[in-house]
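One protein chain is absent from this view; the other protein chains keep their places.
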Amino acid sequence: MTSIKRRSKKAGLAPGTLIHMGRAKAGATRVDMVEYDATHLEKHRVASLDRCLIRPDSPTVSWINVEGLSDLEVLRHFGSCYGIHPLVLEDILATDQRPKAADYGDYLYVVLKMIELDDATGEIKSEQVSLVLGRNYLISFQEGLEGDVFEQVRNRLGNEKARLRTMGADFLLHALLDVIVDHYFLVLEKLADRIEELEDEVIENPAPATVQSIYHLKRQMLFLHKAVWPLREVVSGLQRRDSRLIDDATIIYLRDLYDHTVQVLDTLETLRDMLSGMLDIYLSSVSNRLNEVMKVLTIIATIFMPLAFVVGWYGMNFKHMPELDWSFGYPMVFILCLSISGGMLLYFRKKRWL
Amino acid sequence: MTSIKRRSKKAGLAPGTLIHMGRAKAGATRVDMVEYDATHLEKHRVASLDRCLIRPDSPTVSWINVEGLSDLEVLRHFGSCYGIHPLVLEDILATDQRPKAADYGDYLYVVLKMIELDDATGEIKSEQVSLVLGRNYLISFQEGLEGDVFEQVRNRLGNEKARLRTMGADFLLHALLDVIVDHYFLVLEKLADRIEELEDEVIENPAPATVQSIYHLKRQMLFLHKAVWPLREVVSGLQRRDSRLIDDATIIYLRDLYDHTVQVLDTLETLRDMLSGMLDIYLSSVSNRLNEVMKVLTIIATIFMPLAFVVGWYGMNFKHMPELDWSFGYPMVFILCLSISGGMLLYFRKKRWL
Amino acid sequence: MTSIKRRSKKAGLAPGTLIHMGRAKAGATRVDMVEYDATHLEKHRVASLDRCLIRPDSPTVSWINVEGLSDLEVLRHFGSCYGIHPLVLEDILATDQRPKAADYGDYLYVVLKMIELDDATGEIKSEQVSLVLGRNYLISFQEGLEGDVFEQVRNRLGNEKARLRTMGADFLLHALLDVIVDHYFLVLEKLADRIEELEDEVIENPAPATVQSIYHLKRQMLFLHKAVWPLREVVSGLQRRDSRLIDDATIIYLRDLYDHTVQVLDTLETLRDMLSGMLDIYLSSVSNRLNEVMKVLTIIATIFMPLAFVVGWYGMNFKHMPELDWSFGYPMVFILCLSISGGMLLYFRKKRWL
Amino acid sequence: MTSIKRRSKKAGLAPGTLIHMGRAKAGATRVDMVEYDATHLEKHRVASLDRCLIRPDSPTVSWINVEGLSDLEVLRHFGSCYGIHPLVLEDILATDQRPKAADYGDYLYVVLKMIELDDATGEIKSEQVSLVLGRNYLISFQEGLEGDVFEQVRNRLGNEKARLRTMGADFLLHALLDVIVDHYFLVLEKLADRIEELEDEVIENPAPATVQSIYHLKRQMLFLHKAVWPLREVVSGLQRRDSRLIDDATIIYLRDLYDHTVQVLDTLETLRDMLSGMLDIYLSSVSNRLNEVMKVLTIIATIFMPLAFVVGWYGMNFKHMPELDWSFGYPMVFILCLSISGGMLLYFRKKRWL
Partner (left out) sequence: MTSIKRRSKKAGLAPGTLIHMGRAKAGATRVDMVEYDATHLEKHRVASLDRCLIRPDSPTVSWINVEGLSDLEVLRHFGSCYGIHPLVLEDILATDQRPKAADYGDYLYVVLKMIELDDATGEIKSEQVSLVLGRNYLISFQEGLEGDVFEQVRNRLGNEKARLRTMGADFLLHALLDVIVDHYFLVLEKLADRIEELEDEVIENPAPATVQSIYHLKRQMLFLHKAVWPLREVVSGLQRRDSRLIDDATIIYLRDLYDHTVQVLDTLETLRDMLSGMLDIYLSSVSNRLNEVMKVLTIIATIFMPLAFVVGWYGMNFKHMPELDWSFGYPMVFILCLSISGGMLLYFRKKRWL
């Protein structure tokens, strides 16, 4: 929801205008740089951006990670150094982008969502990641939330024997996309666990809160679907794209990534179908309980209303009521009441209500 | 609904016949003109249309905004000056057009809806905007409702450094489409707010009015969907179109606009899914309340019907009822009644009704 | 439904066999002919069909309207005069055709439905119209129901300045298709009115008859959808078709017609969505009423059952019931009853049932 | 369902293995042959298959109809005489084929379902028909159920003037497909009749059996859909196919057949939509009846519970109950009871429950 609201701030401004549309971020923008080739690796935090960080003819691969988007100057710096189009800069700032990829000739722009499930609240936290792939560099822009999923890629870079070290920036792009998609599986796994719990709950002990949980999970699914569905197109496009920035050796890995993305969508679809089925079960279980309640009521009423009539009958004060004077009148009423309730019980047994 | 009705006025007339199909408009038709290039800008209200306003070889860009469609002569004037096809003129008048774009070689015709949410009534107000793009001019026709969303474009035109000033009429077309689509976000934001309110209401305090609100919002969504869905095709067509009226530099901006349009549709779809889910919650919550009511009834009946039978029993007037004479008869009945109601309460506790 | 039944009469006959499949038509077949060019117009009823009516090299456009299909000889006459394929003649007779267009080289065959809403019964009346377009002629075949929608085209033909007079038979084809599609709007408008009435009814005073009305309207929509949906393909095909029978000047008008057809479908879809939403409202409103009824019952039962127990208690005939002899026993019971009902009312108020 | 079971018998056998998968058929396999050209016609039952029946260079058209698939030798005979692929022979035996057409160069294989509605049980009976079209012959294989729908084709063959006699085997293929599709209309007509009866029933007198009928019809529709849906592709393929076995003159007839197939699907779709709508009506009608029942109960309870309290009150045995001694006490209670029930009735009238 919040993403919808943020967007409207920008209504009517010239396209390419750089303004903050995301959450206000107090912390400073941090820029980290890794330069590597098969034999060397150098990491450092970039202190000042007074000159362009990457020489276009550098033989090494440079990965610049920008954490936090509060400092518009940083964006402008990269824009002017690497010739990034103002619309791309605007998209990087607008943190409600639909996942997409666009080829600008000299560089490739990919934007997607990095997600995490907050274990405490059960809410999905999502952070937009923009990736700009050049010939020998990759710049990643993150919104600046605490933590990211790239740690594993950094570790792999540290390993000299890793394939990552011997290949170009396009393979780094694949590696980053891959960890992001792999984290979708982590989130889906947690959601699947909660759906299985709900499944037991809905069958054994359905309560109004169960429906709210189902609805809540459905919303999460909706959110995930919105994030992953366009990603399929993005990855499929990257793999088919005849961009000179992407090497043939990387294509096969992108195909693998595509398979993973489709699998995420498949799983999502399955979980959604399960949630829908659960609502049907819930409703039928509520109906069944109503039936059960009404049967109890009906059995009680059907047995005791005739009995109440009988005892009311002999509570009448007519002068002339011969039965009242019979000595066997009282036991007769007792037997009558027994027969009535017995007959009723037999009738309900026959109707399988008991 | 009203749009359906208006259309039928025209049934059977020759295509290209100019008649009023929209709302009767009392106010006069106003024509405003802006002529600009990178260095100059001239605005004025056009008083008389005795000659064609734009010379075909003018180096400046002209934007003519026509507010109100009541004066058919105005339309005919533009038709004859710029060679606009009668069917296009008819479409401009028919204010229930489906968004579309058509390339007539010398000019491009685009029609779409400008929407606003009336805060007081919660109703969406929609006004049809027709845009005719020529080589060095753009004519916009509005139905004539109070206000429009173009003010921001006028402001940007006033700024000499704006990119808008250095580019052609096709960029102006983009600018106008862009503000219109941006306003869809504004409307969606307000609707999203109301959906969130409804969400709380449906969970905490569902009332019959809630369903009506859901239905009402669904209708608004239906309306928006009808307005935005074809727009996607329109913008996608403009961006792919090899019209010589649209410059390559503008295409990249149209692609950006396309992304926005898809995002509007995505958001719309998400909101619709949320509304559908809410109805399910509402119905299950109504069922739950019924269950609760029935449980109260059943508990009361099940406790008091047997008790009523017992006290009715000892209200009988048989001569020979030995218990009546026992001194401990009365406390015995008291204990009996206590046991019956206690037993029932235990039974309900076991069934988790209490 | 009736259309399904008619079709089966033909099962197993050779294709191209001419038999009556439509409604038995008592009236004779009427043939009317209009010959026109920009300057002349001649109308007459054709009395006898002993020779072919149109010379293939005639410079004028001929429109032959055949009303009623009872006389098979008339069909055979046109078949042999203009070389119409037996399968086309069979299709003309089979008045349950799906709208379609087929290009037979020398002529173009178009079949579609002309519809009207019977104001008295609310039923849609539909009549099949077959159009055979040749180089300089157009033959229209109607089933023969009272009245048609072509009157406005006849009037326009009477007007010497009408564009219709200066163009070929293909423009006449467009004109006829156009009035037919325009009449769909008229029918949709009336249906939309009734849907709006139903909408008020379903919210304010839902009754079982409302559901039947919704169902009835849904069936009408189903029928319309079946008639209009294939029409889209037909018109789209005509406009793209490189038939030498259709002039380029007409294509632009057919594109306009295509837009109208799509709009009819859009409107239809919107109305169907509204009807579906209404059923949801109806059901939720029925559930709400049930809840309300049950609350009344439960409140009454919950107040009076304990009271009945109390008064039953002091109606017992035990010898030893000390309270009966107390002088303040009777007012005490009165106060007890007041407290019980007061307490219950407070409980219900707390539960918001009152 | 039975078709699913039969299939599993074959699991794991080599493709092309001939075994019986259909119903056990006691009767012998009958082979009938018709040889014809424009002037001659010869029919006979084939007694022995010791030599191939058709010479490849015969100028006449041969139609061999094989009734019953119990004799595998017969199949092998045709397989070896006309070079039919083992997989085709296997498909002929597997009587649960999805309708399909396959071009094997020398011959064309078409398989589809011939259906009939058993009037007694209301069940659809289906028989698989395999057609093998060669240059100058057509072999049809039927499962061997009593009767077929080809009688009308045989009659037309008997008529010397029939177009069927002057054309090739491909036209015979069309003729057989045509009668099969025409019989779908017959079945749909009968189903439509029953749906209309159900429609009246569901509105006027819905009973649990109505739902079962709806469900039963839905299953029939499902079955028909499964049989007809792939047929569309089949006929569309035949008509587009550039097989040298199908003459151009036949193509136009296949196009006609395609239209019929689409119409069958359309009708099927309409009937399915009607059935779905009916279930909604049924459920809303059941809800309405429940509401009605509950209103009766509530009215009765609401009137008589207060009255029972009143009369219970004056049935108490307190010594000191002044009203009991009043002479106007008894009529006073009468008036009180009248007022209570009158007031309740007014309340219900106000609530429109009466």
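For reference, chains read A, B, C and D in written order, and residue numbers begin at 1 within each chain.
FYI, a contact is a pair of C-beta atoms (placed from the backbone, for glycine too) under 8 Å apart; a residue touches a chain by one contact, two chains touch by 3 or more.
This is a predicted model, so every value here is computed, not measured.
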Option from A:L18, A:I115, A:L198 or A:A308 whose C-beta touches the chain left out: A:A308
Identified contact with the non-displayed chain, of A:T17, A:S80, A:N205 or A:N291: A:N291
Contact residue for the chain not shown (choose from A:H44, A:R163, A:R240 or A:R349): A:R163
Touching residue (missing chain; options A:K125, A:H183 or A:R232): A:H183
Option touching the unshown chain, where D:C81, D:I203, D:L279 or D:L345 are the choices: D:L279
Touch residues of subunit A, complete complex, unshown partner: 149, 151-153, 156, 162-164, 174-175, 178-179, 182-183, 185-186, 188-189, 192-193, 196, 203, 252-253, 255-257, 259, 262-263, 266-267, 270, 273-274, 277-278, 280-281, 283-285, 287-288, 290-291, 294-295, 297-298, 301-302, 305-306, 308-309, 312-313, 315-321, 353
Sites on subunit D contacted by the missing partner chain, in the whole complex: 1, 4-5, 7-8, 10-16, 85, 87, 91, 96-98, 100, 102, 208, 211-212, 215, 218-219, 222, 226, 279, 282-283, 286-287, 289-290, 293-294, 296-297, 300-301, 304-305, 307-308, 311-312, 314-317, 321, 323-327, 329-330, 333
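In this text, only the chains that are shown with their structure count from here on.
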Contact-graph separation of subunit B and subunit D, given in steps at minimum: 2
From subunit B, the most remote chain by mean C-alpha position: D
Interface sides of subunit B and subunit C: same vs different residues, half threshold: different
Centre distance in Å when subunit B and subunit C are each reduced to the mean of their C-alpha atoms: 26
For subunit A paired with subunit D, centre-to-centre distance based on mean C-alpha positions, whole Å: 42
Where subunit D touches two or more other chains at once, by residue number: 315
Overall pattern in which the protein chains touch one another (line/ring/star/complete/other): line
Chain-to-chain touches, reported pairwise for every pair that qualifies: A-B, B-C, C-D
